[in-house]
Structures are given as C-alpha cells and as structure tokens.
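In this view, the complex is presented without one of its protein chains, the others remaining in place.
== subunit A ==
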Amino acid sequence: MKQLNKYNAGWLALSVIIYFVVQMLIQADVIDYYYQITLMNICMDIILALGLNLIIGFTGQFSLGHAGFMSIGAYCCAIMMLKMPDLTGFLLGLLLGVIVASLVALIVAIPTLRLKGDYLAIATLGISEIIRIAILNMGDLTNGAAGLSGMPILNNWTLSFFGIMLSLIIIVNYIKSSPGRATIAIREDEIAAESMGINTTKYKTIAFVIGAFTASIAGSLYASSFSMIKPDNFGFMKSVDILIIVVFGGLGSVTGTIIAAISLGILNMLLQPFGQLRMIIYAIALIAIMVFKPGGLLQHKELSMKKLFGRLSKKNTPKKEASK
C-alpha cells in the first residue's frame, strides 16, 4: 500500500503550512477577533459544503435539507456543553451529535431516497423543517424559539482545522474507495449503474449519512463558536447558503468547494460595511456568476498535486537539458 505517496504528502504539507501560517497570523494579531469570527464561519461552511457536495455533486441526489442535520449536531453539542462546560463536554457532544444525526439520516434516507430530482429536494426540505419544528417543541431540553444560551466559547482555529481535516479525510477517502466509485456511477446514470449490479439504494444512503455526519460536526462547531443557538439559525435559508457554495465551487469538485467557501466568506465580509446594499450586491453577484459561469468555478475538475508536480517537472526537464 502506498498510502503516503508524494501527492498525498504534498497535500499534507500544504495543509500543515496553512495551519501554521494562520495560527501565526492569529498569534501576531493580524487576524483579530472580528476576522476570527469570519474564519470560523468559513471553516464551518467548508465542512457543510463538503458534505452537501458529496450528496449533490458526487451522488447526484438533490438535497435541500442540510441545515437540519447541522441543527441536530448543534443542539446535541450545546446540551452536552451546558452540562459539562469544557473540552470533554464539547467532544462528547460532538460524538452524540454525530451519532444522532447519522441515525436520523439513516431512518430518513431509506424511504425518501427512492424519490428523484425535485421530489427528493422537496422531501429533504420537508425533513429539515420537521427537525426544526421538532426542536422548537421539545420544551426545556431545547428551550423552544428562544434557543439555548450560555455555552462556553471553545471553538478556535485549531479545533476548526481538525474539523475540516476530519471531514476531508472521510469524504475524499470515501470518494476514492470502491463504494465511492459506485456512488459516482449512480450520479452518471442510475439505471446503468443498477444494471451493473450496484445496489443504488445502499450507496445513496451511505453518501447521505456521511453528509449528515459532517453537517453535524459543523453544527457542533457552530454551537461552540457562539454562546447561543436558536432554531431560526438553521432554517431553509441556511440550507440555501450551503447549496450556493456547492454550486458556485462546482458540483463534484472538492477543491472547488473549499475555494468557493473561502471566496464567498471573504466577499460577505467585505460587503459588511455596505449595510442595506450588501444583500443587493450579493444577489447581483450570484446571478452574474451563474449566468456567465453556470458550471461553477472549477466545474468537475479538481486542483491536483499530480498536475502541479507534472507541470513543475515539465518545466524543469528542458532546463536541465539546456544546461547540459
């Protein structure tokens, strides 16, 4: 097994470098408290969008209910942290959230994933609304529309970074595994995949559960970033925000999703001073991007270390020959 070939090592090195550079910028106060909130939001969006891209971009199943699973993670983690306001509480809450979200996704996926296209979209939208309304009506446990408050703020760059890495490792490894290829085959042509003996329901369900799993991680980070959460934070608009990132980055492109989450997060921050005009500019930008680049930034493609190394060595070889 050559798990650690030079491409993977390249990615690993790149992520370690990014981690330390950002950490140093935070230490040096270049990234102050205000920017750190943007940073946390971008990190959560990356995790959410990666999970949704697995469902929409790689499996071809249209889900409009991603925020529902995020809210499960957020509430589980918040409830645990209110009982145990330290890192152990956070980790236990994360674990609980991931388990509950995956179970709910499993129960929901088996019947609804028989639906196709827009019907599936509306069913998943309905499920996330049902989750939201259930949370609203759970009495003291979730404290209704007012939401929970008083959680310790534990989230920082290190925690967010590990969240991203965990989701990335799970999702990228899944895509590159044999079940992952079966999943992509379902996206390309469900009937053809089925006739090749692929159990389409099984792989669609796996992808859906992994998506919910990562959404729950993001939800836990959300609960520990802000000291209060309420059901309205996880409504239809949140699902739409994630969907926009996925489509903007390109369906079926992991690196595209990351780039899109970062650029949309920065765009949002830069537009903050414009006040009322902010959403108008954002909306026009959204329409313009879709009209001129309907496939998203990277379309199906990925930024890859393989190509980068290939390009570098191509550039180097002629030089060596010339020097000879």
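Following the convention adopted for this analysis, contacts are C-beta pairs under 8 Å (C-beta built on N, C-alpha and C of every residue); 3 or more make two chains touch, one makes a residue touch a chain; residues count from 1.
Throughout what follows, contacts and distances are computed from a predicted model.
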item	value
UniProt protein name of the chain not shown, from "Maltose/maltodextrin transport system permease protein MalG", "Amino acid/amide ABC transporter membrane protein 1, HAAT family", "Cytochrome c" or "Chemotaxis protein CheW"	"Amino acid/amide ABC transporter membrane protein 1, HAAT family"
Option touching the unshown chain, where A:N137, A:Q272 or A:S304 are the choices	A:N137
Identified contact with the non-displayed chain, of A:I55, A:A74, A:I127 or A:V254	A:I127
For subunit A, the residues touching the chain missing from this view	56, 62, 111-112, 114-116, 118-119, 121-123, 125-127, 129-130, 133-134, 136-137, 191-192, 236, 240, 243-244, 247-248, 251, 276-277, 279-280, 282-284, 286-287, 290-291, 294-296
